[in-house]
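Okay, so here's the structure we're looking at.
All protein chains but one are shown in place.
A and B label the chains in the order they appear, each numbered from 1.
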Amino acid sequence: MHTDRLRPVLLPVAAVAVAVAIGAAIVLAAGASPVAAATAIWVAAFSGTDAIAATLEKATPLLFAGLAVIVGVRAGLFNIGAQGQLLVGAITSAYAGYRLAGLPPAVHLPLCLAIGILSGALPALLAGVLRATRGVHEVIVTIMLNTILVNLTDWLAGGPWMEQGQPVSRTPAIAGSARMARVAGLPVGFLLAVAMAFVVWFVLDRTTFGFRLATVGANRNAAHYAGISVAGATVAAMTLSGALAGLGGAVESLGIVGRFEPGFNAGLGFDGITIALLARVSPRAVIPAAVLIGALRASSTQLQARARLAPEIVDVVLAIALLLVAAPLILRWLLRLRPGSCRTEVQLTRGWGA
Amino acid sequence: MKRSWTGRPVPPNGLVAGSLLAAAFVAYGIWGFRATAVLGFAVRSSTPLALAAMCGILCERTGVINIGIEGQMLLGAFAGFFGAAAFGVVAGVAAAVVLGALVGAFLALCAVTWRVDQIIAGAVINIAAAGFTSFLYRPGRVIGSLPTWRIPLLGDLPLLGPVLFRAQPLTYLTFVVVIGLQVALFRTPWGRRTTAVGEHPGAADTVGIDVARYRYGNVVAGGALAGLAGALLSVEITGSFDRGMTAGRGFLALAIVIMGRWRPALAWAAALFFGVLSGLVNQLNFDRVFDVPPQFVAMLPYATTIVVLAIFSTRVRPPAAAGRPYP
Partner (left out) sequence: MSGRREGDAGAPLLEARGLTKRFGSVVANEDVSLQLRRGEVLGLLGENGAGKSTLVKMLFGLHRPDSGEIRVGGEVVRLRSPRDAIGMGIGMVHQHFQLVPVMTVAENVVLGAEPTRHRFVDRRRAAAEVQELSERFGLAVDPDAVVEDLPIGAQQRVEIIKALYRGAEILILDEPSAVLTPEETDELLRVVAELAAGGVGIVFITHKLREVMDAADRVVVLRDGRVVGEVAPGDTDEAGLAALMVGRSVVLRIDKQPARPGGTVLEIRGLEVDDDRGRRAVQGFDLEVRAGEIVGVAGVQGNGQRELAEAICGMRPRSGGCVLLREHDVTRLGARAIHDLGVAHIPEDRNKHGLVGSYSVADDLVLNRFDEPGFARWGRRERAAVRRWAEQLIIEFDVRTPGVEAPADSLSGGNQQKLIVARELSRESVLVVAAQPTRGVDVGSIEFIHRQLVAARDRGAAVLVISAELEELLAVSDRIAVMRSGCVAAMFDAGSVTSEAIGLVMGGAAGH
């Protein structure tokens, strides 16, 4: 019983450990000191309240992105577009944040969050509808939307919504009435994200709605037989996924950056995939996965300063970890595990068609 | 419609793309005398897309979905540029091809031998490629550019001469690859067997065709083409390397595969269609006919893709076994 409960944890932990080991070897090969790198990460990510808060702030949008990917995967959909949905969520909430200054905080903040959620959900809704009604694969549509939305937010931040009299393209600062503060040193946005992880877990694992999504994801023909609307579940899952990403963007703008700046979270969408797979598509496991990656991301300047390492070493380590999780056979072989002792196998692909 | 697979009647989206292309070209050529510039841009910007789409066609026709083309291209661009900087242009291109093929072998290993979900395997490739190329990137290197070859006689043709026959070597290579693949897929035993493996691996297996071998072979060859597409971008077209320089072209190639109905020549036409579209808008902007922000010009092919797929996707039929491990 005891080992059975440990098993689901074993694979991702082993994957991260092996990836870190390989990362250390790369650091050595690059002529730097792994010890210095480890120290840099520790100092930057965990030494003192400010460092921890910074780590959690980095982890916040990652958590949302990971949850967004998970909601899709449960229904058999791969939302690669969390990136773009996050960006629109971030810029629209920032716009509402500076434009609607003067509203009382109790109205302003929730309104900005809602606007972020809606604007993240909208592009995902489009992808879901195209998938459900026209059979266009969501991977293609969300990728196309990523590029479109990156360009759109770029243009907004450097054009109509640009802060006047500034050389860089960014929006004006968000009014105080829409800012999310820290509570007892913890960023409120992170607490919101953790709460959201539990909400998503409950919805997916304990409700009839979650059962519908999972049935469509596992066997859409059986779902059709059982009278579950495949199209409805597809659209619902994509919309919910986009809403989570949009909320993540809004939290980033309102709670961390304080405005919208293009490029502040490039690569977030892919980090979301990494986190979702590291967490083995389990909403609650996203919390530690996001904190881990947040810590690595938070330490990038320290890595450069203390260990003279390009901060992209983090991407390399994450890519290796992801690879090990996606292809558990490599790990089994490396660690001589008994076959069947770690089942991950997430299946998404049913071909390009409907 | 069904017969289009065997190569005969022209499918409707080819017609639409073709006529749009022709109409745009004629209208603007007559009106602005800018046809050469627009078409030249179209050919230049479409060759990496076409080559990457050939990778997609090879993989999917044999039953493996490859969304890692973007990553393979990026690695190809990286290896091509730094290989060229260190050992010369030919070595750079060779390095790109080899690296692309190796990544293809990894995808085949995941998809065929380990039966990992193919979309996840492809996403892993993209993430890893972005991470490695960013980590290893060092600014400040320069490379020599590839020569421009002018084909005798053909190069002197009006319009077509400068557009098609005064190009650089990898562009010519792309022409050869596309035409060669088109013929090979529909006319050679290898092509028919590849199609059979992607449509009905069981049928191929029972007549003694080694499904795994065909999948490995085609995915590796596809990877080599994607690597070459990356080198085309960094070594031939721009002469430089930047982090994330493929900028979604690998994903666009996937859409082009679908629009081209898994047929090389038609996919090339679809890639050209994007090229003409962007070229036209660029030229119109340049001529100050209207003033579109550059971000909107950049979005154009992606937005068009969504619209085109939304209209046509219900009528295309992907290889039946794409994405499914066998046995």
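Here, contacts are C-beta pairs under 8 Å (C-beta built on N, C-alpha and C of every residue); 3 or more make two chains touch, one makes a residue touch a chain.
Quantities reported herein were computed from a predicted structural model and do not represent experimental measurements.
Contact with the chain not shown here comes from a single listed residue; of B:V177, B:A196 or B:V316, that residue is B:A196. For chain A, the residues touching the absent chain in the complete assembly are 206-209, 211, 215, 218-219, 221-222, 224-228. The omitted chain makes contact with chain B at the following residues, 2-3, 5-6, 187-189, 192-193, 195-196, 199-200, 202-209, 317, 320.
Simple rule for what comes next: only the chains that are shown with their structure count from here on.
Interface residues of chain B facing chain A in the complex, by the touch rule stated above, are 60, 65, 67, 110, 114, 116-121, 123-124, 126-128, 130-132, 134-135, 137, 247-248, 251-252, 254-255, 258, 293, 295-296, 298-299, 302-303, 305-306, 309-310, 313-314, 317-318, 320-324. Touching chain B in their complex are the following residues of chain A: 26, 78, 80, 130, 134-136, 139-141, 143-148, 151-152, 154-155, 159, 267, 270, 273-274, 277, 310, 312-316, 318-320, 322-323, 326-327, 329, 345-354.
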